[in-house]
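Every protein chain but one is kept in place in this view of the complex.
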Amino acid sequence: MKIVVAYKWAPNPQDAEVAPDGSVDWSRAKGAVSEYDPVAFEAARQLADATGGEVVGLTVGAASVDSPLARKAALSRGLDRLVVVADDRLADADGTRLAAVLAAAVRSIGDVDLVLAGDSSVDVAEGQVPMTLAGQLGWLGMAAVSGVTPSADGVVVERDLPGGITTLALTGPAVLAVTTDAVVPRVPGMKDILGAAKKPVEVVPLDALEVPDVVAATTLSGSRPETGNRRGVIIDGADASSAAAELVAALRTARAL
Amino acid sequence: MDFGLTDEQQLLLESLDELLERECPESYIAELDLNHQPPTTFRRAMNDAGFGSLGFPEEYGGTPSDALTLVMLAERVARQGLNNGYGLELLQAMDILEFGSEEQKTEILGLLANGDVPFALGFTEPGAGSDNSAMATTAVHHDGMVTFNGTKTLITNALQSRYLLLMAKDPQVEDPRKSISMYLVPMDAPGVTTNRLDKIVWHISDSCEIFLDDVTLPESSLVGVKGNGFKQLMRNFELERLVIAANCLGLAQCAFDDAATYAAQRVQFGKPIGSFQLIQLKLTDMAIKLENIRNFVYKTAWMVDQELPLKSQGALCKRYSAMAAFEVADEAMQIFGGVGVTVGTRVSRLWRDLRGHRFGGGTDEIMVHIAGRQIVKDHS
Partner (left out) sequence: MNVSTQTWIVVADDPAVSGLVTTARGLGGAVSAVVVGRKSVADSVARAGVDEVLWLGEPGDGAPVEAYAGEVARVLAEAGAAPLAVVGATTPAGRALLGAVAARFQVPVLAGLRGATLEGDAVVVERSVLGGIAERRVQVVGGPSVLAVAAGGVTDEGTAAAVREVPAQPLGAARVTDVRVKEQTGVDLGAARAVVAVGRGLKAQADLDLITDLAAAAGAELACSRPLAEGVDWVAKERYIGISGQHIAPELYVAVGISGQLQHMVGVRDAKVVVAINSDKAAPVFAQCDYGIVGDLYEVVPALAAALRAGS
């Protein structure tokens, strides 16, 4: 079984500064393997070990996703090898374009049985790209996957859906986005980290892939979210009891209680 | 000079961060400290992730590493607030890997892998600490057996260890440098008894008196060469001082971070106390000390990795780091005021544990003794 893990090398918006015009300063934020992707790495590794398969990491993005650190960070998490499409023309690419490039890369890897991905990325946090990737490939795409285990003729998929825990028998190719608690990802150990530099990495030029044209959204303007448009009644708490009474009275008047 | 981390160091530290968040949260440490328990589950997780065989030869499943990486990891574990959580047991195990028999190596590595502390170091005696010539515990070899008599004291981790790495001397040999040998003595051997010493520091490590009354074992309990015990023990002392210094650095950083955060939040006279210059002076001097300790520790580790002669460097580093780190914790406590001494605040534990490092692994004063005579010798 050949499993591709589509992952993202991304900064954490916790460390971003946002200007009033909505522009985002990432200079304090470092890139890392996106927060929930290690779960996909682990699920893929366990499945591959059980079926004698191969795990191929795949990431696409700006040139910065292919630093030596970024490579080792991914390869230390149970991958057999890595495929990277790193091109600054993808720097501001939206999800559909990234999905189109991912799909082209999955086709070029060839004979892929399954693509696993994390639930959502740490920066964009919309959980859309894996499903759009499935659309690009014409494959079945399923999110909210809480378990992936091998069976005699394929894979058993468990999903945590509002209607209940749903079990599926999967026989065809699919893109699965795994929930954050599907498996507990192992912490990369010494050997994994020191061995990462020795694993094969294939850099695929963007121009070598057949990627369809994708319409990009046009940004008209940006802003910082307005969280300050509130009454702003400040009460001195030096006398805690009277301050508390004043607040409770105000909340009752505002019908907040 | 390059002060940046290598990719591998950065990834190891990130990996360790994940492990600490998962296996060693503050609530876990506070509980161990309260109940005087060792961090066994954390150590086991560290071993599972391969941190427990850092620097061991590859034939023992180890991963080659350098001293700088080792001290960074030890610092990071300590910064979590866990005292002596990582590093020292590796150095001890290396004594066995270097000098022990195959059976001894197998046994010790197995215990380490399980998160256990394989052995306590049986060195200090009521009448002999750093002055090893005064050692009174005897080892008498006879008919393929060896019999031990004597008392060890302030032995760290004795109750949680399977073995005692015992230093004992042959009463027949006059020269103290040739009389001491190293033995691996099971703690449950007949004739071994212990007495737990309650102490106000290092609650996650027990301390004991150990009494050896005609403890008789096969001669295969000898580690390395008879008469070379002291030399074998000294082998890793320089690294041990370095790891202790890194541990002090991490604990002090933890105390500093707690104090600085508290100062930014605690309001008196209508503003955060961090806005007062007297508090800022403390924080500034604490930051300078931390920077000095870090540079001292990292540079000493770098010297080890370059195989430069350390001479007095290890002793200077240990003395400075232990003292300055305690000063940082003491000022952190001062910033917390009365809150700091209440049970349950981390800073009180850090303060206690750092106090212990001013004598553990050699007192501040013995470091002067070691470094001072070396300095004079170098200039003679």
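The first chain written gets the first letter, and so on, giving A and B; residue counts start at 1 in each chain.
Just so it is clear, a residue touches a chain if its C-beta (ideal position, glycine included) is under 8 Å from a C-beta of that chain, and two chains touch if they have at least 3 such contacts.
All values reported here derive from a predicted model rather than from experimental measurement.
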item: Shown chains touched by the chain that is not drawn here; value: A, B
item: Candidate in contact with the missing chain, chosen from A:G78, A:G95 or A:P188; value: A:G95
item: Options A:P68, A:P200 or A:G237, residue touching the unrepresented chain; value: A:G237
item: Hidden partner chain, residues of chain A it touches; value: 12-14, 16, 18, 22-24, 35, 94-97, 99-100, 103, 122-128, 130-136, 138-144, 157, 159-174, 177, 212-228, 230-238, 240-241, 243-245, 247-248, 250-252, 254, 256-257
item: Touch list for chain B against the chain that is not drawn; value: 21, 25-27, 261-262, 265-267, 270-272, 339, 344-345
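Operating definition for what follows: only the chains that are shown with their structure count from here on.
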item: Inter-centroid spacing, chain B versus chain A (mean Cα positions, whole Å); value: 41
item: Residue numbers on chain B that touch chain A, as the complex places them; value: 7-8, 10-12, 14-16, 18-19, 22, 45, 48-51, 53-54, 63-65
item: Chain B-touching residues of chain A, taken from the complex the two chains share; value: 32, 68-69, 72-73, 76, 186-194, 196-197
